[in-house]
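Note that one protein chain is taken out, while the other chains of the complex remain in position.
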Amino acid sequence: MTQASQAPVSRYPVPSLDAMPEDIRVRILKVQEKSGFIPNVFLMLAYRPDEFRAFMAYHDALMDKESGVTKAEREMIVVATSAANQCQYSVIAHGAILRIRAKNPLIADQIASNYHKADIAPRQRVMLDFAMKVPQQAQEVDEADRAALREHGFSEDNIWDIAAIASFFGMSKRLANFTNLRANEEFYTLGRN
Amino acid sequence: MTQASQAPVSRYPVPSLDAMPEDIRVRILKVQEKSGFIPNVFLMLAYRPDEFRAFMAYHDALMDKESGVTKAEREMIVVATSAANQCQYSVIAHGAILRIRAKNPLIADQIASNYHKADIAPRQRVMLDFAMKVPQQAQEVDEADRAALREHGFSEDNIWDIAAIASFFGMSKRLANFTNLRANEEFYTLGRN
Amino acid sequence: MTQASQAPVSRYPVPSLDAMPEDIRVRILKVQEKSGFIPNVFLMLAYRPDEFRAFMAYHDALMDKESGVTKAEREMIVVATSAANQCQYSVIAHGAILRIRAKNPLIADQIASNYHKADIAPRQRVMLDFAMKVPQQAQEVDEADRAALREHGFSEDNIWDIAAIASFFGMSKRLANFTNLRANEEFYTLGRN
Amino acid sequence: MTQASQAPVSRYPVPSLDAMPEDIRVRILKVQEKSGFIPNVFLMLAYRPDEFRAFMAYHDALMDKESGVTKAEREMIVVATSAANQCQYSVIAHGAILRIRAKNPLIADQIASNYHKADIAPRQRVMLDFAMKVPQQAQEVDEADRAALREHGFSEDNIWDIAAIASFFGMSKRLANFTNLRANEEFYTLGRN
Amino acid sequence: MTQASQAPVSRYPVPSLDAMPEDIRVRILKVQEKSGFIPNVFLMLAYRPDEFRAFMAYHDALMDKESGVTKAEREMIVVATSAANQCQYSVIAHGAILRIRAKNPLIADQIASNYHKADIAPRQRVMLDFAMKVPQQAQEVDEADRAALREHGFSEDNIWDIAAIASFFGMSKRLANFTNLRANEEFYTLGRN
Partner (left out) sequence: MTQASQAPVSRYPVPSLDAMPEDIRVRILKVQEKSGFIPNVFLMLAYRPDEFRAFMAYHDALMDKESGVTKAEREMIVVATSAANQCQYSVIAHGAILRIRAKNPLIADQIASNYHKADIAPRQRVMLDFAMKVPQQAQEVDEADRAALREHGFSEDNIWDIAAIASFFGMSKRLANFTNLRANEEFYTLGRN
């Protein structure tokens, strides 16, 4: 087997921290300080500074704001849709974040393998049904889907949040896949106890 | 039939120009001045200023830069992948832009209906084969796909461009679909003669 | 790019008008007189006179008769099912006929890109749902499908019409695809204003 | 279980022989004389005389002519594509005809259940691979498919025959399915010894 | 065409009866005595005695026991799911057994070609809908599926029986396919009159 520690971050070159634009280096150092390591998605995208900035701005607009969709629920959306797209990076990295946000060491593996059988609330199941439909059959999303969400207390704005997160991570999964982005080893065990 | 002129921009409210943040209003007025009308995607996204800004920054980073993938070719990618996802807004709006960029009144309808039979160069066919694979089977993109692209003169950076455009518009199509974004009537005829 | 004007009608030889059997030549001249040009499907099929005759007889039996399914609605069926099968010829040629029959310059592009979001009546949506099911899952068509159609005023004979049109154009699309049948340039702009 | 002998021919009314137009009655009596029974497809289509005539003309143009594709091979195409579409009538009725034409009591059940494992020649396997691609992915039929056929001795005209038969029976299967056309009991055992 | 009588049982060697372990030889001789021939699945599996024993034990546990699901109904499950998986051996061999168990010479061909249009009771249709869902979408089996079965008189234990049979024959079909297991000629005609 390939030795994991020697495996590259992605198929594309990774600039050294010194060579990065100031704003990008600052953001990367901040996440390193907070997490103890630099998630590889930051290093992969640093090769394209304009795309790095747009990606992070979009990410923050969706994932850091206040919303009736909790932060744990938003990570459920990321994990469920990533598993359906076989995005190794997101399943592993956001699986870790989900375990932490939900304070539940089992939830990420359950959702990644089959969200229909995960220990989640009925409202979360309806949310994931909708989140899965957006990338797979967005052209058929209709009033019935939205009515099901409203019955479980999701507002029209929450519906936008769910759909936009599913859409944004649909994009990020494709980036991860075509660049062969590798998940940091730290993610595998984070939040497991 | 619904009267087209009364049809709403999207399912979500559209703020008045006066009520928009300054930077967003300026951008919208600029596109209106250039095109003669405001493409509905701007009005739809203005409801969410942070997402508007991130979306446009991402769009510009991919679509306005210099690249070995021409601007007409980039629009081919948008039209082909939008048709596969049944995204009405993008097929119609980017179909118009493609006709203009390629100075070819037939090309958009050909690619939207079946790019395998469109009047395009072999290099462009290989480019579209890859662009279609990214949203549909990104998990299986491999060295053989990249080799085919390199044989037709695409660099590793061009490959990123193609894949990133296919990924970004994969996201935008989902936004258009869940918001019921309506294509402006102007797009239907632009570039047809 | 290939120059469109030099592109062949199809992969198969096209007999000269002089060399065609009398009845076929007459029919072709009549359509030319009416339309101002000869739709390529006539030239392609003229290579096989017996199939030409059977095809046109079938076409006329379904498309020219009186029926509770209007002629514009019949063209909607052709465009929607052709788009699903990526039949370039039918999307473009019957898109033109639909624009003319419906006196609506937007309708064909809307239906081709996503009929769920087209400006059509509820009854037409149900009709297209059924028309799409016939080629894709005819083996599962059942009483519930027919009940939905009857609720919107379609008789059992109308149901036959819808299903037979979807079936016949399912055949014609395959003919167009394996022969590389090319749509005449005239179709692209017909009925757009 | 429903008693087979009381089961209707199809969902639609069947006119009495007396009430049929002369040419249709003549054709039906001829097939009855030859086969000993009236295949139900004739009775079902007699409800729509114009479609009956066009259908039979098309059928004869493809199935009765001389061709480098033998009559047994043409029936193989019908059985293989009908099985893929779950068309009960065609699998059973044309299965019988195939057994007779090929003088082989096993071949129809083998092809209906999995033509990859049927006792057929390599040339026939390539023919069926192509015939299956026409209804399923006609939009992707390309030069490589045709080259494979030519290598096994099929001419361009034979290729048209194969594709046209697959296309025509694609249509007839849908007719059979939406009308609930029932296969005559005689077909089940014909040609089995 | 390959001469059927010379065709091998499977891709793998078949031990002679003498070379088989005693218990396996006894079982095989017993089935030969009862049926008049040795079904090829016994000869194929004899190459792997431990798997032979486990397979037959599993088979008997599901197919020979008393159950509210009749023996004919169990064979319907085998035939319907085998047809969906294009398992030639099971469609042909279990088709024969179904004809015998149901005392109905038409039923196997009807179910193999399209169970939605077979002469079966409503309860059997619901049973087959469920049996088809287990191999195709077992991850989505839910309470609604079970409720539909209970409405038709199936107990929770019957539901296990149906699902377990669909699951077990899902396995056996794969074994038959990768070994190229050939159906004995005797099966083609058994139970046809």
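By written order: A, B, C, D and E. Residues from 1 in each chain.
To be clear about the criterion, a contact is a pair of C-beta atoms (placed from the backbone, for glycine too) under 8 Å apart; a residue touches a chain by one contact, two chains touch by 3 or more.
Given the structure is predicted, the values throughout are model-derived calculations rather than measurements.
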| item | value |
| --- | --- |
| Per the touch definition above, residue among A:Met20, A:Val41 or A:Ile120 touching the missing chain | A:Ile120 |
| Contact with the hidden chain (one of B:Asp23, B:Glu140 or B:Glu156) | B:Glu140 |
| Candidate in contact with the missing chain, chosen from A:Gln32, A:Asn104 or A:Gln136 | A:Asn104 |
| Absent chain, residues of subunit A that touch it | 1-2, 4, 7, 82-83, 86-88, 91-92, 95, 104-107, 109-110, 112-114, 116-121, 177, 180, 182, 185, 188-189, 192-193 |
| Positions on subunit E where the hidden chain makes contact | 11-12, 48, 50-51, 53-55, 57-58, 60-62, 65, 85-87, 134-135, 138-139, 141, 156, 159-160, 163-164, 166-168, 170-175, 177-179 |
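In this section, only the chains that are shown with their structure count from here on.
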| item | value |
| --- | --- |
| Farthest chain (mean CA position) relative to subunit E | B |
| Repeated interface matching A-B, over half of the contact pairs identical, chosen among B-C, D-E or C-D | C-D |
| Interface residue identity across copies subunit C, subunit D - same or different by half | same |
| Fitting subunit D to subunit E on CA atoms, where both chains share a sequence, rotation angle to nearest 5 degrees | 180 |
| Distance from subunit E to subunit C - Cα centre to Cα centre, in angstrom | 44 |
| Centre distance in Å when subunit B and subunit E are each reduced to the mean of their C-alpha atoms | 51 |
| Residues of subunit A whose C-beta touches two or more other chains | 139 |
